[in-house]
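This report refers to the structure that appears directly beneath it.
Yeah, one chain of the complex is gone here, protein chain that is, but the others are all in their spots.
Order of writing sets the labels: A and B. Residues in every chain begin at 1.
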Amino acid sequence: MIKPKPTTLFIYGLVITILAFISRRFEQLLILALVNTPVGVVLGFRRYSVIIALFFIGLIGLFVNALMFSNVGNPVLEFYGLVIREGVFTAFVNVMLRLLSILGATLIFITQVNARDLIKSLECELGLPKTIAFATAVGLRMLNILERDLREIQLVRVERGFRKYPITPSDIGSFLRPLLSLGLERALWVGIAAELRGFSQRSSRRVGIKITYVDICVYTLLITQVITVLMI
Amino acid sequence: MSMLKRYTALDITYLAVVAAIAGVIFALTWNIYFISSAVGGPIVARVVSYGLWFIGAPLAATLIRKPGSAFLGEFLGALVETLIPTYGAFTNLIYGFAQGLASELAYALFKYRKYDVLQASLSGALAGFPCVVLDALLFGEVFTPDVMVFITIAAVVSGAIYGVIAALAVKSVRR
Partner (left out) sequence: MIRRAGYRLDKTVINDIKFSLSGGELLLVVGPSGSGKTTLLLAMTGVLNNLLNGFVEGYVDLSGINPLTPEDFPKVPKVVGVVLQDPEKQLSMPTPIDEVAFTLENLGFKGFEELLLSTLGRVGLLNKATTPTEYLSGGEKKRLCIAASIIHNPKLVIFDEPTANLDPWGVSEVIKYINDLKVEGRAVIVIEHKARYFTKLADKFLLINNGRQVVYLEGRDSLNNSLDIIESLESYGVDTCKPKLKSVLKRSSCREVVLEVEGLWFRYLPNKDYVLRGINLRLCSGDVGVIVGRNGVGKTTLLKVIAGFYKPEKGFIKFLSNDFTKVRKSIKGREVFYVPQEPDYMFIHSKVLDELRVGTIPLEEVLSSELWVKDLLNESPYRLSHGQRRWLAYTIAKLYNPKVILFDEPTAGLDLLLLKQYLSWVREVVSQGKVVLIATHDVRLLYELATRVFIMEDGCLREVGVEEAIEYLEGPLRWSND
């Protein structure tokens, strides 16, 4: 099966997320969640099972918050002296549905798209300015190198008797400094190299959006959801 | 005098590194976020780690010192996270966009002439506002107004603190 274009899925995910943010009613959120969560979970179950599990653990915390702050309305349950009112459930369900829709849309996106294709696709189809496209590509490369730096830094920290993970703001500072020092030196030379390879003359490589039938299906699904949600 | 100074390849790579470092810091603190989230829900988690999310803007602006660098620093950081991709993907993008704009405001207020610790802490603080507004949209039903006030204060203070840390780190490293 042909996959949808990265740009299509990007737009899809972004719009769904925005919709989820602005929808306030149970019916709207239910539609979004019902459409996106199953698809997302099915697609992402194998690779992202840990994240899905963590998400559901987070829901427990969410329920606790709802209990603490939204305990209003008619009582629904009594539990060892603790009265749980309907407010808790309406609050919890709404937020849960919202988060589920976003999770679903995100999973759809991250299981189908990889970084490199997305950057290319954004630059060539959407006309993303070369500044942002280049910065993101370099950013991704730097990220890998910096993660390696981070591990080395942590080794020496432990060796010198300091914490491996930052807790206080001053800890963050002590991580930031070496990462910045190393990163900036690299950035300087990558920038010089890019300039010497003609980056400043790079012109827009926009080719225009090419859509396949799969993309059309995705867009149709998207537009349907938008209309339905806004109309309810 | 044109306010929009051209961005050279160097500025862009500096931005990229800031975005990457912001990403690394997030990764470092994700476990703290998740643990506190499971214990006390999104409220506690956010109070503990808020300011770190805004750190891209003051880092980039103190470093590059050109208009738009605060916004780009924050937004690119979010974009890189979207691309890795992490499960925060689109949410981060929206937050990053809004937070970036707010942070940029801090520097615009000073007519883009000063890029010191004060501006950095202000930009971190200002980013707290759109962040909390978005939180209200995301978790609104669960958060009541007084909780929101509390979170706003936490966000602003936390943002300011990390803005200072960011500016000091840049000063300590720039040659």
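As a convention for this text, a residue touches a chain if its C-beta (ideal position, glycine included) is under 8 Å from a C-beta of that chain, and two chains touch if they have at least 3 such contacts.
Every value quoted in this text rests on a predicted model; they were computed, and no experiment measured them.
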Contact partner of the left-out chain, one of A:16, A:132, A:153 or A:222: A:153
Sole contact to the chain not displayed, among A:22, A:193 or A:223: A:193
Interface with the undisplayed chain - residues on subunit A: 115-116, 119, 134, 137-138, 140-141, 144-145, 149, 152-153, 155-162, 173-174, 177-178, 180-182, 185-186, 188-203, 205
Residues from subunit B at the interface with the omitted partner, ascending: 8-10, 13, 168, 172-175
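We adopt the following convention: only the chains that are shown with their structure count from here on.
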Subunit A to subunit B touching residues, read off their complex: 13-14, 16-18, 21-22, 24, 48, 51, 54-55, 57-58, 60-66, 68-70, 90-92, 94-95, 98-99, 102-103, 105-107, 109-110, 113, 115, 118-119, 131-132, 134-140, 142-143, 146-147, 150, 165-167, 169-170, 172-173, 175-177, 179-181, 183-184, 186-188, 190-192, 194-195, 199-200
Contacting residues of subunit B [partner subunit A, same complex]: 7-21, 23-25, 27-29, 31-32, 34, 37-45, 51-52, 59, 63, 72, 76, 79-80, 83-91, 93-94, 134, 137-144, 147, 161-162, 165-166, 168-170, 172-174
